[in-house]
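One protein chain omitted, others in place.
This part shows chain A:
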Amino acid sequence: MRLLSRALRAAQGCRAAALPPRSYRAAPAEGSAAGPCRPQPRRPLSARPCLDELFAAPSLHRLLEERARGGAGAGPELAARIQRLRDKEQELRDTQELARQDESEDLRKLAEQEIISCQEEIADLKHQIVLLLIPSEEADNNDLVMEVTAGVGGQEAMLFTSEIFDMYQRYAAYRKWRFEILEYFPSEIGGLRHAVASIAGLEAYKYMKFEGGVHRVQRVPKTEKQGRIHTSTMTVAILPQPTEMRLKINPKDLRIDTKRASGAGGQHVNTTDSAVRIIHIPTGIVSECQQERSQIRNKEKAMQMLCAKLYNLKTEEETKKRNSVRKIQIGTKGRSEKIRTYNFPQDRITDHRISRSVHHIECFMLGEDMLDEMIQSLREYADYESLMEIISESEKINPS
């Protein structure tokens, strides 16, 4: 709730004065970070109208009318807030009228105070309404499985993959999520070819879903002798972990392989290879785990990966359709999209989806405030896009 209000407030520079001041937002847009690791001041996203403008627009007005009448997607909560907004707006108009007519200085002051409190409540109600209009994604509260894979650029790409993986591990710690490595394939010189981790915790998917896509690095690789700048890539995939209710797997469809399959087993043998491989026969999807010394733990982890992959396969189609026009892509389509560039010579990180650049790569890759800020901006923008989509869909259904 707080986030979106912040986004919308940021977007509506005109109202900033009436709201609790936020020091970093009041600062000039560029180059004002105090320390090396201070989050950059937020730049309001362009091309976004302010909240009042939005509510003045006939399209949103029609949408609200429709919802208040109990049309598609209306909940009692939303209807109540729309009604309350109408009442408050009326109250504001009345008070303004009174204030203009009143001749007593004291009474006029009183009315002015009332006007301010009315305006504040209206702004708050608008934020709440906007939040209620935006449907939260089904998987938002789910845990997730993150897959990182080195892309173009050989050893350098693998080194970068390792750094990004570490960044998300630290981000999970920052957000107090549980981070468990499910697969890890290092390269020769300390890089990472491919790794899978499970991330669990409050709203983990809601935040991490924006990190899926191609991340690009531009720098002079450690391995480069001539000091030339290389461009390399790595890919992050974020798969929501389905709850057991959402995904039913028939045990008969699974083949579980272990190293103990041959021989007497049980007390007769004492072997230590605890690797487990699970094959989902109908789809041919394979998942494997040998992170643990306990075989049953390896099996659980392999199963977790398999479920995420199967669920992803299942939801891929609808996700593709739903998000087709958005700039911020979640799911398969987003995975092949270049989302962010880490430019070391310029010490700059640019997110291409929202055209936002920040500086201090080292600090960003700590996976703390700066990464968090970036993700918040993405969330806000995605919320905005989704609201615009709802309005335009509603316009299609109910042309004025």
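Here, contacts are C-beta pairs under 8 Å (C-beta built on N, C-alpha and C of every residue); 3 or more make two chains touch, one makes a residue touch a chain; residues count from 1.
The rule we apply is simple: contacts and distances are computed from a predicted model.
Name the absent chain as its UniProt record does, using one of the following: "Phosphatidylinositol N-acetylglucosaminyltransferase subunit Q", "SUI1 domain-containing protein", "peptide chain release factor N(5)-glutamine methyltransferase" or "Lipase domain-containing protein".
According to UniProt, the chain not displayed is called "peptide chain release factor N(5)-glutamine methyltransferase".
From the list A:Ser104, A:Gln226 or A:Ser294, which touches the chain that is not on show?
A:Ser294
Could you tell me which of A:Thr271, A:Ser355 or A:Ser392 touches the chain that is not displayed?
A:Thr271
Looking at A:Ala80, A:Ile189 or A:Ile229, which residue reaches the missing chain?
If we include the chain that is not displayed, A:Ile189 is the one touching it.
Write the list of chain A residues that the hidden chain touches.
162, 166, 181, 183-184, 186-192, 256, 258, 260-261, 264-274, 290-297, 299
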